[in-house]
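To start, I am sharing the structure in question, which I have written as structure tokens.
One protein chain is absent from this view; the other protein chains keep their places.
Chain nomenclature is as follows: A, B and C, assigned in order of appearance, with residue numbering initiated at 1 for each chain independently.
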Amino acid sequence: MDSNILFSLFAGAILLFAILTVTTRKVLRAAVYLLFVLVSTAGLYFMLNYNFLAAVQLTVYAGGIVVLMIFSILLTSHISEKARMATLKEGVFSALTVVAGALLTIVLIINHKFVATTEPAISTDVQNVGRQLISYGENGYALPFEVISVLLLAAMIGSIIVARKESLASNVKSTDNQE
Amino acid sequence: MNILTLFVIIPVVTAFAIGFSKNMKQTRVVAAVGMGLQLLLSAYLVYAYLTERAAGNVAEMLFMYDALWFESLNIHYLVGVDGISVAMIGLTSIVVFAGIFASWEVEYLSREFFISLILLATGVYGFFISLDLFTMFLFYEVAVIPMYLLIGIWGSGPKEYSAMKLTLMLMGGSALLMVGLLGIYFYSAPDGAPLTWNLLEISKNTIPVEMQRFLFPFTFIGFGILGALFPFHTWSPDGHASAPTAVSMLHAGVLMKLGGYGAFRVAIFLMPDAAQEQAWIFLLLTATSVLYGAFGAIFQKDLKYINAYSSVSHCGLVLFAILMMNQTALNGAIIQMISHGLMTALFFALIGMIYGRTHTRMINEMGGLMKVMPFLSVVYVIAGLASLGLPGLSGFVAEMTIFVGAFQHTDAFHRTLTIAATASIVVTAVYILRVVGALLLGPIKNDHFNHLKDARWFERISTVTLVVAIAAIGMAPLWLSNMINVSLQPIVTKLSTATSTFVSLF
Amino acid sequence: MPMNAYSYTLLILLIPLFSFLLIGLTGHKYKPIISGLIGTAGLLIVAVLSYMTAIKYFWTDHVEGTAYTSFKAFETTWLHLTDNLTINLGVLLDPISVMMLVVVSTVSLMVHIYSLGYMKGEKGFARFFAFLSLFSFSMLGLVLATNIFQMYIFWELVGVSSFLLIGFYYDKPSAVSASKKAFIVTRFADLGFLIGILMLSFTTQTFDFQTLVSSDGPALTHTGGAVFMGLSAMTWALTFIFIGGAGKSAMFPLHIWLPDAMEGPTPVSALIHAATMVVAGVYLVARLFPIYSIVAPDALTIVAWVGGLSSLFAAIIACTQNDIKRVLAYSTMSQIGYMMLALGVSGYGGHDGLGFMAGNFHLFTHAMFKALLFLGAGAIIHSVHSNDMREMGNLRKYLPITHITFLIGCITIAGIPPLSGFFSKDEILVAALHHNIYLFAIEFLVAGLTAFYMFRLYFNVFWGKERHYHHTPHESPLVMTIPLMVLAFGAIFAGFLPFSELVTSDGLPFEAHINYAVAVPSVLIALVGITVAFLMYRRTSAAPDKVASALGGFYRGAYHKFYIDEVYLFVTHKIIFRYISQPVAWFDRHIVDGTMNLIGNTIEKSSYLIKGFQSGKVQQYGYVFISGTILLVIIFVYLW
Partner (left out) sequence: MTGNIPLEYFLVLSTLMFFTGIFGFLTRRNLITMLMSIELILNAVNINFVAFNHYLYPNQLQGHFFTLIIIAVAAAEAAVAIAIIINIYRSFKSIEVDKVNQMKN
């Protein structure tokens, strides 16, 4: 398939579903549209030959975050419920700003001359990616990798504590008693 | 350690110690001990100062200590005292000491109260010892901020309003002051030389006259607001009326003196040319203050308001004398600051004690207190007599020095204003006697006053300390006057270098 | 004359001060009578020292035929003001100060002794004696002042002790307001004094009396200078100083406090408001007399006329009052008017200075007989418990000693020879006659009026119909009658002192003779006054009422003291309180404070206006943030 067609397909899907995500009044549908956007993005990554990244995108984003969102939507709202949107005035102003910003950025992008490096490309296969990720020499990303794992751990613990039922209230009570 | 630095360290340590005290009893004992030490220290400072001078040390400032603490702006922790600051420190110690005893029975959050009070005192001490304009300003702010809490939390009446008003107006003054001080800083040295905040260094340089004209009003009004310069005095009646006893004492007794001291040490001293040119405006304002405050006091019914207006009048006289810019008047201004600080503190202490018993401050609801509380009443009469300038008490010395000094001015306009200002002694007599008559004399108006008790021991300590100081200055003013006079010499010399002439309306 | 020989005079000041402090601080710890004895003993020592000083100064140490010198027995710097002006405290001895020393210590001692009886059993007995000592200290300090500022200091102190003593019965509203009035009125006058001092010291650059009055001093050699409204600076200064003196001496129109001051205990009236403090004004003018006389004759003319008018004014009012103490108060005012007039009509030096001598002479004799009269009145009040002469009558049989001594006082003040009042008054009239015939006429009339109102009082109290008394009046104890007798003795014989050889304007003695052309008519008019009083008041009759109604409005005016009090009340309450103080208070609350509040409110309002930007809504912040970023990008990329 011609790469142009493929790109147009993905790009069109991304834009369409992105707009739908932010405009639909049904929250659950918005989540599904978001899922489509994320999947299409993964497609783009495949196109660029970043297979590992695309896979991560699919598993983490599509498979993890969106599912998490859908669960939380189901926990916090009724399916039939229609989300409230901004007032018309706010919508119009936001749209104007957003369009202005987009135009500005696009104009800037088009007018800019990007210069590519002349160095030879390196492989983006999973093997290479994996080696770089855990090596600590030149081109090694071991430190960010460790940092991000700690961050994830912290986030995990944090979200568990925050979401725990009645946890805060009982804490406050116990400290009150101490005084 | 430098003796002056101790003046800042002792209160801070005391405040910390209070932080660790367990109950009200410990708190006040710690506070009293700390401030008692401070009083002894200032007595020692006076002694040490006089000894140094007697030994022939003619330096402008003694006990100097210098440490750079903010290099990029050349801000130093520079301390030093001359006779004037020594006198002001003595005043502060006495008033703070008396204030601690006057607030002996503050029960609500007593720990926090004493900490704030002592923090305020720290600022005042720091202000008086500093020779670096920025550090001085810093301590000034340290003194002003606790005021807000003290009035807002422990005050009475519309305390939030008063606290807010007082703080905002003083902050407004600080803003003006900041402009003035920065301006002075940027012109503190001749072209090319490194800029400095050092008061003594700046005084050796002459700030360009055009800049003086611009900066002088900022600096003078900035300090003047604290010194209750008309028409920026309205924070004073409300603030004093709402403040708790010790705070009124400290505020009227010491904090308002920061204004006079600053106006003199910074505004006049560093910018004599502009001061001479613009003196007439401020003289009119201050002469207005003097009479206006006195007339305003006649009509008040609340004891604290009467005293607040009286303070406006007396502090107006301080600024008035400062603007006369001759040695005698300046000397009088300093003595007046001390004298007014002592007697107004005494007044507020007494008002607090009386209010604590009668639960009213309205003079038309009281009467005949002389019978039930003779000690407090006699002290009140003494304070009143000091305020109206009875010889033998400090007020007379101060006022007469000011009047004689101001009247020696060569310009007829200044002399005329002096005569106008002297009229205040009559008006003062009117409102003081009115209060004394309505409050202490005559028949007892309210039956439950018959059961009131006279002063307790801590109240006696508080008032007697102040009375002794007032009488001591009133009876033997010469040593104080001489101590100040010697220190005024370099300042007067600097003032005489001014090339501008006084503007006369005649 | 060695200075040290008089250094002990410092004790005269220190002893009363010490007894004041002693009684004031410890008086509540022991029996009241001990306080009284401490005070009296102190005064006794002072009196002895004063007499010693007087004898030594006037006779022992004086070389016949030379001028009396003035010198400082003691002096110390109290406050350093400018290079030229320092306030010193010290003791200045010259004829008038030594004379005053005698007057003050004598009267004060008598009053102390008298008070031991009069105030017995009063609640504030110790306080009373403390204040008396304070007063004695202040008055002596005033008398002995070496410079005008010391005088001002003690001037204020006597003012405040007068305030404290008038308001001695502090739970009595009338006493409180009288003391307030006395203090404020004299304070107002003191303002004049202060301004005068400022002007004088500005012109002459000295406070010192000796320098001021020395013939080559800055004051007497002062010429020219600024002229304001046609009068020289010195004239203005001295006029202002005289205002101070007029206030203390209750000269018209600053006299209104004196009658009210009678609210104080009677011994106080005798001491302060008859013999000593109220003559301070006279003393002040006498002190600065050379300057008045030589540099500012215009001011001296003012003194003369104020004195003359006051004496007439007060004498007229005295004829109508019924309160015996008030009659005496107006009489005091009238007599002080005499003294002022005497100074005002005097010249300087030799026989020209007759007025000066006469004024001081009268001050001296007046102190004796007026103190006598007041103490006598006190004894009367003490026995009948009333001030109103209409409630008295035929008291002579109950109070024989008081009666005799009071009669002596009345005859003395009426100016009947050979009692002392005659001599001093006669010389004033002579001096007035030499100077100005109108002033003489006024004083001549006043002499008659004086005799009339004093004997009106006398007859009303001691003769007339017997009244109903709550209990039988009885003679006072010895401790009260002895001072009366001593003072009566003084009133009789003080006139024989050779005053013109002792107290003169330039210190040189001169010969003063009785001028029969003046003396005979003045004695006659006094006799006429006495006779009229005898006819009208010897027996209770309708005659006084007839005379009163015949005089109509004039009588009512005099009875109401010519409404001066009302004028003052109008000025203070209506004008100062209502039109100055109240508007000032209002202005402060509403305009000045209002402006400040307005600024505060404006800021608050505008903060409400812009508060919308701080809505707490994340999306709004986001919107602003993004549009701001876009704008900034546009600005920086395209417009910069």
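Simple rule for what comes next: a residue touches a chain if its C-beta (ideal position, glycine included) is under 8 Å from a C-beta of that chain, and two chains touch if they have at least 3 such contacts.
Keep in mind that what you see is a predicted model, and the values were worked out from it rather than measured.
Although it is not drawn here, the omitted chain touches the following shown chains in the complete assembly: A, C. Although one chain is not displayed, its contacts with subunit C can still be listed: residues 616-619, 622-623, 626.
One chain is missing from the display, and on subunit A it is touched by residues 2-4, 7, 11, 14-15, 18-19, 21-23, 27, 30-31, 34, 37-38, 41, 44-45, 47-50, 53, 56-57, 60-61, 64-65, 68-69, 72-73, 75-77, 83-86, 90-91, 94-95, 97-99, 101-102, 105-106, 109-110, 114-117, 119-122, 124, 128-129, 132-133, 139, 141, 144, 148, 151-152, 154-156, 158-160, 162-163, 165.
Please note the rule applied: only the chains that are shown with their structure count from here on.
In terms of which chains touch, the assembly is arranged as an unbranched chain of neighbours.
Once CA atoms are averaged chain by chain and compared with the all-protein CA average, the nearest chain turns out to be B.
Averaging C-alpha coordinates per chain places the centre of subunit B 36 Å away from that of subunit C. One finds 99 Å separating the Cα centroids of subunit A and subunit C. The touching residues of subunit A, when paired with subunit C in their complex, are 86, 90, 93-94, 97-98, 100-101, 104, 108. Here subunit C touches subunit A in the complex through residues 619, 623, 626-627, 629-630, 633-634, 637, going by the rule given at the top. Subunit C meets subunit B in the complex at residues 77-82, 85, 87, 149, 152-154, 156-157, 160, 163, 167, 170-173, 176-177, 180, 183-184, 187-188, 190-191, 194-195, 198-199, 201-202, 226, 576-577, 580-582, 584-585, 588, 592-593, 595-597, 600.
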